[in-house]
Structure formats: C-alpha cells, structure tokens
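Missing here: one protein chain of the complex. Every other protein chain is in place.
By written order: A, B and C. Residues from 1 in each chain.
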Amino acid sequence: MSKQSKGSDKGHTDGHGHEHDPLEEGAALRVRALEEIVVAKGLVDPEALDSIVEYYERETGPRNGAAVVARAWSDPEFKNWLLQDGTAAINSMGFRGVQGEHIRVIENTDETHNVVVCTLCSCYPWPVLGLAPAWYKSPAYRSRVVREPRVVLEEFGFELPRGTQVRVWDSTAEVRYLILPVRPANTGDLSVEELAQLVTRNGMIGTAAV
Amino acid sequence: MSKQSKGSDKGHTDGHGHEHDPLEEGAALRVRALEEIVVAKGLVDPEALDSIVEYYERETGPRNGAAVVARAWSDPEFKNWLLQDGTAAINSMGFRGVQGEHIRVIENTDETHNVVVCTLCSCYPWPVLGLAPAWYKSPAYRSRVVREPRVVLEEFGFELPRGTQVRVWDSTAEVRYLILPVRPANTGDLSVEELAQLVTRNGMIGTAAV
Amino acid sequence: MDGIHDMGGKQGFGRIAVEEDYIFRSAWQRRAFALVEALAWSTPYNTDQHRHAVECVPPADYLRLDYFENWIVASEMLLKEAGLVDQSELDDGRKHFDVDQKSHAPVGVHEIVDATKAGADLRFPEDTQSARFAVGQSVLVSHTQAAGHTRVPRYLRGKTGRIVSDEGVFQFADAVVAGRGPDPQHCYTVVFSAQDLWGEEAQVGDSLCADLWEAYLEPA
Partner (left out) sequence: MDGIHDMGGKQGFGRIAVEEDYIFRSAWQRRAFALVEALAWSTPYNTDQHRHAVECVPPADYLRLDYFENWIVASEMLLKEAGLVDQSELDDGRKHFDVDQKSHAPVGVHEIVDATKAGADLRFPEDTQSARFAVGQSVLVSHTQAAGHTRVPRYLRGKTGRIVSDEGVFQFADAVVAGRGPDPQHCYTVVFSAQDLWGEEAQVGDSLCADLWEAYLEPA
C-alpha cells in the first residue's frame, strides 16, 4: 500500500517507521486534544485513565487463559465444567469482568479445529486473553477468516492436520469465545504450571495449534 | 469528513480548496510521472493524449442526447425506432463509438420513472451524454440510488409525482442506458431545436424530470 | 446497517499482518483506550452505542485511520450529540463551556477498576421470555436489514442454518441503540455449512457458528 499511495501520502510507510507517520502524529494530537477537553470539563479523572489501562495490563492477558487451559488438560472434572459453563468455571479461577461476562469454551479435537473472529468489530474475551492484538482487529483478518479459514491458518504458519474440519466462530452477540487447544503429545509428566507455559494466545484464538 | 479527519490530514478540506490539497498534488505528480515514463518509452504519443480528450469534449456530451430526445418527442416514428433499437436509431444521427455500442433507451411515463446507475464502476453512454459527472461516479450515488432511489431523487431536488413507481437500471453488463424523459406540458409549439434546449443531462440519467 | 465495518467475506484486503501482534504500539493508543472506557461512565453512551458510532465513521476514514483513532472519532461524535463537547473545542483542544458536574461526575480510580472487574451481565432470567426455536431446528436468517445498528453480518442474511444452542435471554443490541429499551430475547448459536455460505470454494464439512438474536431468525 505504501507504494500504491506513495505519490499522495509520502509519510505513510505501511506499518514501519510509524513514529514519523503524519497519520500517527495526527491521531496522537487528536487524542490529546480530547483528553484535555474532557479533563478540563471534569468528565474524566486523569488518574482513572491510568488505573484502567494498568488494570488490563497487569491483571488480564493470555496467562489467565493459559492457566484455564492447563487446568482443563490436567483435571477432567474441571474440563467438563469449563465446557458446560465456561463463565462459571473461569470465574472460579478469579478471572472475570467486562467482555468476560459470558464466555463459552470450545474444544479443539482431532476432527474439528476452531478459530474465533469478530467480523463486525473486535469482540474478544478480555479477562482471559487481555486486549486484542492488532491483527485480530484488522480488515484482512476479519474479512478473510470466515471465507477462507484454511488459507488464513496457513498464513499464521499453522499446518492443519489432514482430515480435520474447520469451524469458525463469529462473535456477533454477547458471548465471547475461548478455544481449548488439543493437549500436545508427550506432555503427560508436565505440571499444570509447565503445561500453561505451552499455551499461546494464538492457540486460544485458534490461529495456532496450542 | 474534513472535521472527522482534521487531526491527521490537515490539508484536506473536503471538496473545497482542492488546488492546495496534498492529495490532489500527489495525484497530479503521479499522473505526470507515469506520462513521462510511457512517453519516454514510446508507449504513448503525447499528441494522441490531446486528441482523445478533445474528441470527447468537442464531439460528445449531453447536447447529443438532447437532440435524440427532442427528435423522439417530435417524431413518433423515430421514437418507436429509438425504443426498439436504440443503438441503430442513435447511430443514424451520427452519435456512436466507445461506450455507445449498445444503447437502450428507456421511456419515462406517468406510471414509471427510471433512473440509471453503475454500482460496480461508472458505466455511462459516452457518445450521447459525454463523460460522466463526478457525482455519478461517487460511492454515495452508487451505493444509495439502488436502495433508496426516492430519497436520492429528493436530494437532487426532483419531486416525484404521486403514484409514480421508480425503476432503477444498474449498468452491469455491456448495455448503456439513456432515459427518454416525459415531454413537458405546453411545449406543443416548440421546434426540435427548442425542445432540445429543455433537456438536461440529469433528465437523461433520471435524476431530474427533464 | 450495511456498513464498511461489516467485513465478513469481503475480498481485496490482502494478507494478514501476523507480525502486528501488539496491543498498543504508541502511548496515544493506550490513552485513547482509557479515554473511551472512562468516558462511558460520565456520559450517556454504552458499549453498543459506541460500537454503532464507530460504524458511522465515514468509510474512507474507517479504513484509513488507526483502530483506536476510530474509537476516538466515535467518542467525539457521541459527546457532540450529547451536547457535552462542541466542534470548536475539538478544533482547538480547549474547553469553551462547562457541563453540569452533578449529572456527569467522572468515574473514580477504584470505581472504574471495580466495575471493570465485575462486568455487566446482559442476561435476563431465562423464564422471562419463551423460546421460539429449539436446538436442532433449521432457521433462515432474515433478509431484512436494520437501517441502524445490527449484529447480523451481511454474509449470513438469507442463509439457512441450524440451532446449536440456546444461549439464554439477553438484551437486544439493535433495540438498545435504536432507543427501544433492552427488548430481551433469546439468543442462539447457529451453525452454517461453509459451502452454503461461500459456495464450492469452501471445503465440504467446514462450518461457521454465530450467535443470533431471535428477531433475526425465521423458521426455515
């Protein structure tokens, strides 16, 4: 795209060198202007701004989801509960809150691989995965994964086992989805904590195996 | 939009002051660069560039279509031919060429008002109407006129007579459409030339009555 | 609304920037996220309304601007509509008039975190609404397209699927944004065959699930 629009948009360098991107600078100015106005009007407490981002960065994120997955791999009873009532099982581990009020856990199997998207905006299970990565919110991912999930998985470097069907979950209403990956082979002697280390965020979105 | 994107695109002023618009300047540079390259390579003769635009500006345009319409209003036999085989009837008046190889003339009546669009690009009957105006090629016109033609006609200041149905013609293949407007009342004593003066380009697209 | 945000199945967006794995790339993105979250407390908009405001960003801007800049554009729209900020203030970044502090008190440091941890249950008791459809039933997604906010993607309209589960009774996002109140109704997970959605380019056996409110569905 940078080449396509070079003539008319010289500063834009397509994902690289964003620090000197006029689009980026314009956005920064715009956000700052709004912040100054709403703080001056008393609509927002600047310390609340800090605290909410710190909350997401400290207390949410894929480590939460990985702990859920590792426990499900290790504890069949918990796994049953998780698949029956994801929200309650996840709440029981202390993970809860906005965009995690209604979580459904989908189990990958040798027959079916599952992958999650939000084609209409960027719905994502914040308490267990944190805030969504940029690619998840991109037009390319949102447009393509529903139509050609197999090509998309390839672009993520994920080789789908032969004979596996793909099911895409579009997060169109209030339920948020967490994928329970297939437990890797030869991990029988790992502890729950060691298992959690194997689990990646993309594995819980469905764009990686684990 | 200029307000929406003010922070990040300061030079763009939403359709006004385009002479100093960086987008516009970028486009001009880009076109000039391509022209210089292809002329230097001998792929294009600069005089041919002048001659093709001059051809369209001098020999095509809505006056051609207006002459066709006025003649159809005055000559029932020609009108029948025009509605039966628009291309042949129009060719007989010397109007022919690219984007006019297959023209179908649609008659407005008191029962049905017709309006033309090309939702996929900008197809338009060049020999009889000239090149298309900017609004005809805009996303707003292309997206809206098929879905809410009555609202669009209102925006053009055209008051649809009560009880009139609307039919939209989307130029999806090789046929180009010319609308034959309803002849205005009290024009019985006008000559063909005087009638032609009444006919507007928008009348022949269907976004005006005449 | 058949808007630019309704991306499912659209072609031409190129490869996925898998390497763009960050949440925030710049300090202003972090700040933009926090602003939108905090403003929801002191001003009259909820998540559904903010989502719809993002959908109303002019399409050329929607595609060009950063994700978080679109969030801010949407918040500006909502604040202007509510009369809490005006364009002249956004133009020069300075306050030109005061707002009523009593009805627009800012959220506190602990209050925002506590409420975020608690979340907002959008369900209603199951027995408050009868369910029109049962698990296993075939359903047709309505062709009719709401002019305003709606959560049924374009690529599912007119398609036939099968109810996989009844997720319970939820407030209805379309109604909330249209100002018709919560209009609580059952929301179902519906499965579609990929070939029914995309034709023969899709692989036999592949499928897609989406959660659809009852108002979107008709018996097949």
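Operating definition for what follows: contacts are C-beta pairs under 8 Å (C-beta built on N, C-alpha and C of every residue); 3 or more make two chains touch, one makes a residue touch a chain.
The structure presented is a predicted model; accordingly, all values stated were derived computationally and were not measured.
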Hidden partner chain, residues of subunit C it touches: 1-4, 9-14, 55-56, 58-60, 63-64, 143-145, 147, 158, 198-201
Subunit B, residues in touch with the chain not shown (by the definition above): 15, 18, 23-24, 27-38, 40-45, 47-53, 55, 59, 96-102, 104, 117, 119-122, 127, 130-135, 137-144, 146-150, 152, 155-157, 165-175
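As a convention for this text, only the chains that are shown with their structure count from here on.
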Label of the chain whose CA centroid is most distant from the centroid of subunit B: A
Rounded Å distance, subunit A centre to subunit B centre (Cα mean): 48
Distance from subunit C to subunit A - Cα centre to Cα centre, in angstrom: 16
Subunit B and subunit C, separation of their C-alpha mean positions in angstrom: 39
Per-residue overlap in subunit A, given as positions that touch at least 2 other chains: 23, 27, 29-30, 33
Touching two or more other chains - residues of subunit C: 64-65, 69, 90
